[in-house]
Each structure stands twice: as structure tokens, then as C-alpha cells.
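Missing here: one protein chain of the complex. Every other protein chain is in place.
Right after this comes subunit A.
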Amino acid sequence: MRTARTAATLMAVVALAAGCSSSGGKTSEDKADGSTGGKSAGTPRLKIAMVTHSGEGDTFWDIVQSGAKQAAAKDNVQFLYSNDKEAKGQAELVQSAIDKKVDGIVVTLAKPEAMKAVLAKAKDAGIPVVTINSGGEFSQRFGALTHIGQDESVAGEAVGRELDKRGRKKALCVIHEQGNVSLEQRCAGVKKTFKGTVENLNVEGTDAPSSQSSIEAKLQAAKDIDAVVALGAPTAAVAVKAKQDAGSEAEIDTFDLNAAVVKSLKAKDVGFAVDQQPYLQGYLAVDELWLYKTNANVIGGGKPVLTGPAIVTEKDVPKLEKYTARGTR
């Protein structure tokens, strides 16, 4: 027993000593970082809560948060983030933010009807609300100051047009979260402007190997599919794998950016990406609440503020690479 343990320790030490990688890894990471601390505004400390419908560990919401945190640091704001992918849970989180008597609430409206009642309560409590991301058409009706985000249908339509431009005939729209309204809207938008046919496929977004084999199966079953539209950056990486393994010639296109997608754009594994600037959604939402609290400003004058869609291709890679690597684009 003892000798076994000593041997294991020895092996670990030897492995550590001999096991360094001369390429990649932390040491090669670029230390240059654009975000500076700086001084915050001299206004009184505010407390702003953001409640989203995100699942655990989605890169997109991470970027939204880093935008929000940057604005919070600038505006002397204490930023509180919480999320629940179940509509009921999200409403409860908004309620607890109201109970905490925060100075402002940022909320997503992926499941609008579920948020209606609790946002009315926020209004009664005199807490200003800014909605972000999807569900812009409900924002004003629910009493929010403004909406900052992307119209999902418009984004889908942009993808449809881009696919036409690229001469595609049959597209597969991969929905990674069944029953999510904004994802359905994206696919519907693609269908609206795309001259070819669009088919939908539901996959389990939290299980990459299972998603991959499902997309693979679909590409094997319908060999005439020449474009796969992923609705989120993590799904794009999975789709690239699936395409290679299925031996398909389809072009992979995606909604949203992250470091991996930018890499794939560069390697021409992904044709184009639709960016909705999540950083801006987080940043502007916090900034807007601060402006409202300190100067009664409303960005966009009550109209939704659009942060997308912007089509990003291989040509945009050089200027984006640095920012995606640090998680702000």
C-alpha cells in the first residue's frame, strides 16, 4: 500500500516535471488586456439585479455579464446576477430582487407571459425595469423603460437573405432548447426570407455527443441539406464535427459569436455568424438604469434599441479575435 502510494507520488512528480507543453496553454496566453479598472462615477452606490432565462454555463450569457459588470464598475453599481431556465423559477428570482429592494432590474423575456405579473409588481414597487435580449415586443406593454436586444425574427430573416446570397438550397435549423420562443422565432425568420426549404431539428443542447450524432443522422438521412444553421455558438462547434463525420458538404452557419466560432470562421469551417453583441446588451442595460436613476435618461426614447443582427464573416476575424479570446465579444 505504502510503496504503491510512494510510487504514485513519484510518478506524478516525474510527470509534472517532464510533462510540460511547449505549445499553447496558459503561458502562451496573451497578457495584453484592454479592460482597465479606472475610477467609478461619483454617484451614490446603486444595486442592480439581472435575471435571465439562461441555462447553466452558456458562453453567451457570460459575455452579457461581462458587459454588465464593466458598466457596473464604471457607474458605482453593485451588480447581482441570477438565472433560471424555468419560467417559474425566473419569475421567483425577479420577485426576490424586488424583495431585496434593488434600484433597478434587468430581465429577459424569453417566456414573456410568465414574467408579466412579477414585472407589474416591480412597477408597483417603483423599481425601474430594462428588458434585454429577446421579447422586445412585450417590453413596453409590461412597463419596462426600454428594451435592448435583437429582434429574433429580424435576425432570422438576415440569415435567410445571407443563405440566398450564398446560393444555398436546403437549410437545417438546429434548435438546442425545445420550446424556447426566441429560437423558434429565429428559425421562422430564416424560413421567411430564405428561398430554399428549411427543416427544423431538435437536439439536446446540454449533451454535445448526443447533439452531434443527431445532426449527423439528419445529414445522413437528408443528403441534399447544404446549410446547417446553429442557433447558438456552442452548437456550431458540434455541427462542424457532425458535418465532418457525416461526410456532408453542408456549410455551417451560426447565431452568436464566441472564441471557438471565430476560430472556425478563420478556418472556414463556419461560413458566417450573426452577432447580436451580447456585451452591449449587458453594458447598456446597466448603464441605462444608472442614467435613469441619476439623470432620468431613457436610451432609444422608449423605442427598442437594437444591438443586432450583424453578419460576421472570415473577413472580420482579425479585428474580433482579441476580444472574443477575453470573452467580451
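To be clear about the criterion, a contact is a pair of C-beta atoms (placed from the backbone, for glycine too) under 8 Å apart; a residue touches a chain by one contact, two chains touch by 3 or more; residues count from 1.
Here, contacts and distances are computed from a predicted model.
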UniProt protein name for the omitted subunit, picking from "Xylose transport system permease protein XylH", "ATP phosphoribosyltransferase", "SnoaL-like domain-containing protein" or "Sarcosine oxidase subunit delta"?
"Xylose transport system permease protein XylH"
Thinking of the whole complex, not just what is shown, which of A:L46, A:A171, A:V190 or A:A246 touches the missing chain?
A:A246
Touching the left-out chain: which of A:Q90, A:T108, A:Q185 or A:S214?
A:S214
In the full complex, which residues of subunit A touch the absent chain?
12, 15-16, 18-29, 55-59, 61-62, 175, 178, 199-202, 204, 206-210, 212-214, 216-218, 220-222, 234, 237-238, 241, 245-247, 258-260, 263, 326-327
